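Below you'll find the structure, written out as structure tokens, and then a few comments.
All protein chains but one are shown at their positions in the complex.
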Amino acid sequence: MSEWTQRLENPVSARLRDPAVSGYAGIVLGVFAGFLAIPPIEARTNTWPVLVGVVAVVLGIWTVTRGRRRLGWGAVAAGIIGAALGILATHSGTGNLEAVFNASLVAQTFAAATPLVFGALAGMFSERSGVVNIGLEGMMLMGAFWGVYGADKGGTWVVGLAVGMLSGGLLALVYAWFAIHLRADQIVGGTAVNFLALGITGYFFFQIYHGNYVPQGVSTIPNVHIPGLSSAGFLGPAIGNLNLLIWVGFATVIVSYIVIFKTPIGLRIRACGEHPRAADTVGINVFLVRYGCVVLSGLLAAAGGVYLSDGFGGGTFNDNMTEGRGFIALAAMIFGNWRPFGAFGAAVLFGFSSAVALRLQVYSASASTLFNVLPYVLTLIAVAGVIGRTVPPAADGKPYAKQ
Amino acid sequence: MASDEIVLEMRGIRKEFPGIVANDDVSFDVRRGEVHALLGENGAGKSTLMNILYGLYRHDAGDILLRGKPVTFGSARDAIQAGIGMVHQHFMLIPVMTVAENIVLGTEPHDGIFLDERGAERRVRELSEQFALAVEPTALVHDITVGQEQRVEILKALYRGAGILILDEPTAVLTPQEAKELFGIIRSLQADGKSIIFISHKLNEVLEIADRITVLRRGRVIETVPREGATEESLARAMVGREVLLRVEKAPAQPGDVLLHVEDMHVVDDRGIEKVRGLTFDVRAGEIVGIAGVDGNGQTDLIEAITGLRKIESGSVSVAGRALRDAGAREMLDAGVGHIPEDRQRRGLVLEFSIAENIALHDYADAPDSKWGWLFPNRLIARAGRLIREFDVRGGGPLTRAGGLSGGNQQKVVVAREIARDPKVLIAAQPTRGLDVGAIEYLHRRIVEERDKGRAILLVSLELEEILSLSDRILVIYEGEIVGEHTGEVSEDQIGLEMLGGKERAAA
Partner (left out) sequence: MSEIDPRISAPEPPEEAASSGTLIASIALKQRAGGIVVPVMTAVLAFLIGGAVVAATGHNPLLAYRDIFNGAGLNWIFHPTTNIANTAAYNLSQTLLQTTTLILTGLAVAFAFRCGMFNIGGQGQYFVGLIVANWVGYDFQHMAPLPHIMLAIFAATLAGAFWAGIAGFLKATVGAHEVISTIMLNWIAIWVGEWLFGDGGPLQNAADKTIPISNDVAASAQLPVFWGVQALQGLDIGFFVAIAALVAFYLILNRTTLGYEVRAVGFNPEAAAYGGINVKKNLVRAMGISGAFAGLAGAIDMLGYLYHFGVSDIPASNVGFLGIAVALLGRNTAVGTGLGALLFGALLFGTTHGLSSSTIQPELAGNLTYIIQGLIVLFVGADVLILYVWNSRKRLRPQAKAMAA
């Protein structure tokens, strides 16, 4: 073997020639191409986004020819989208850009992401145990309404949170009975749950509050003000005054990770979702585990809903307030590959998208809409297996029958 | 090796399922440190018996005694706690988890509320060394070989303190080398005082490893013999039995041209294991070639490959001289291959469809059933009516739902459809499975009739009597290869031997 080929054989270059590396690098560069044009970097000519985008596309094509087709096409797509967004940004005024992309955007991102975080974690627990839960939207909606109701009638936001979560848990219990005990089709059941929640919350919203925003002075979930962070600079506006439930959301992500991957109960949950018969033969009560996880998913989704109405929303409720967030949360869970931190990352990404969309509305309605569509398009791409493989738990969605 | 102390006794066990008695007054016992083999063909009742012992089924009558004390197991958990471990034929392992996680699942070591991963790993390594079962605790199950998976299953049982281990057809998924390693493991477990119940249908292995052998046939115990003195012939006779089924009257075959030629075929199953290893054979017009073999030796994959339902890794199939490669089901059907599938309900019929619609399953898109995409139900119904009369299908008319027919009549519908297409080659896989005597007799006669019309018939069956009765030429398949070919008279024992992996002997 010649010296030249010998050098090529060393472990580092072998690693670099692995198509997975070039594929992921292409995706990262594609994102970066778009990032270039916005503050803080704020490149002002088309050249930069285009250049970086082209490199991403090239890496993508290289990856495709090396066998990792889906990853490669993902990099190509990322390169094109990133370059396009970057070009769009360079054509906007710097004043506009700075108004949109600043530190408070971070806060808004987390605010938009939190219902999604709760929802995605909820879905994750349920599906990890083997039960598909499309009814997240409905459970979140229940939490949104009954949370405000509880805060209003009960006096404090704590009661509101409890009542809201309980309502989600009860709905989840009904769903669990149909899905686990009666072994009904879970997609049909989840769809039914969404209709039910829509009807119940709408009905009682008009019955009790006559369709008006809930009366003034309802106790809302407080913000957490971090002392010592000035209101100027970056950290202050970014994280200095976030709502309590946002921090609870962060904590829940960490706790979920620990529970699912570091505790015995988490191991059993995952076993029920991958191979319920194997779990059964070692003495695990699959039904009980699944019931527990589904009810937990109802509690968590509802918590996200309570945040939406009683935290973010300032103590108001609108008909069908969740507006599809439950489905975005579902998408975040899939995009995050059924893992807590992945789902959190996806939720933040989608939250970022929503927050940007909201801000862009002042400047450009069409750009705003584009950003609203992004979560769904990304999930569609993820489901098509472009970015790695989305792998649900093996027994997800299949009812378990004992002999 | 084995002591005289009886650790387990099953007495008079009876278990019935709707329509079949799986275990009929079965009694046997196991001594400490013994390897006790349960020998029998598929359907003999071995797995049912062990599922009862493991708590997955409840027996209808009889007793189970553990070290002299009667016990009842309500669930697998009870059996596990009583010290019985089972390694299933289809592994109960979770591919995305590590070896250690799979082993400790359900009785995990924990440090407060946290999973003690290090402790689990340590314990697994300890057990692994103690019993010479080499596994890597941190490996993911879907990365390890099948042989390693089996060792994990054994460790699972040992981790829970099993004193009695049930191994269900353990070598079914192993290579010969891995099987040798397994036997070494069994011997060392024996030395440690564990008792092993070894379920199998492979004579040679049973004779190599077992101390005592209990033969089951059709749910009953035929005999329990010590290894010394047992021979392959004596065991084969006990397993297969001497029951005489109706032999079909048939004239000698007059084979014509080769209509089906399979050349050096290699087929891989869903798990990636090579199931057909270089098969070559012909079937001529006017002859019935029977493939004899125990279930799982490659017959199913062979049939799927020939009928276009499974990919052929290498090799070829030719029908009437035309080679067909990468052919799907449609191409094979059009080439003139008829297929009576072994699972009539899953593959052969759409139970929700009427008889008429099922009969049209291959040809609905051709005239006269349809034209330019428009279906003519009346023509389907008329054709079905004719076939129902010709094949004497009872239980309904052309519009009756297929799921409402009895098994025998369902099979007749399938057979009628295939034969009515006038295929050059007819492949019949387990054609009389689950049928009553009358239906069996009818089908056998019919198959011979079709042979006399000049079709080439390939018969695959698990019933040796059926093969012997119908075939003009018999091929014996074992572990994906043809190990014997016989024309004319041949003894049951000889075939049985070959089927069960026995060595070929000159006719006695």
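A and B label the chains in the order they appear, each numbered from 1.
Heads up, the rule we're going with is that contacts are C-beta pairs under 8 Å (C-beta built on N, C-alpha and C of every residue); 3 or more make two chains touch, one makes a residue touch a chain.
Because the structure is predicted, anything quoted here is derived from the model rather than measured.
For the chain that does not appear, the touching partners among the shown chains are A, B. Within the complete assembly, A:Val188 is the residue of A:Val188, A:Ile226 or A:Ala251 that touches the hidden chain. For the options B:Leu207, B:Val268, B:Ala320 or B:Val350, the residue in contact with the chain missing from this view is B:Val350.
When the whole complex is considered, the residue among B:Ser47, B:Thr171, B:Thr214 or B:Gln494 that touches the unshown chain is B:Ser47.
Residues 134, 178, 182-185, 187-189, 191-200, 202-204, 206-207, 211, 320, 323-324, 327-328, 330-331, 334, 364-366, 369-370, 372-373, 376-377, 379-380, 383-385, 401, 403 are the ones on chain A that touch the missing chain. One chain of the complex is left out; on chain B, the residues touching it are 17-20, 22, 42-43, 47-48, 51, 89-90, 168, 295, 307, 309, 328-330, 333, 339, 341, 345-353, 357, 360-362, 364-365, 370, 373-375, 377, 401, 403, 405-407, 410, 433-434.
Everything that follows uses one rule, which is that only the chains that are shown with their structure count from here on.
Inter-chain centre distance (chain A to chain B, centres taken as mean C-alpha positions): 47 Å. Chain A makes touch with chain B in their complex at residues 258, 262-264, 266-268, 270-271, 274-275, 277-284, 391, 394, 403. Those residues of chain B that touch chain A in the shared complex are 56-57, 75-77, 80, 86, 88, 92-97, 101-102, 105-108, 110, 113-115, 156.
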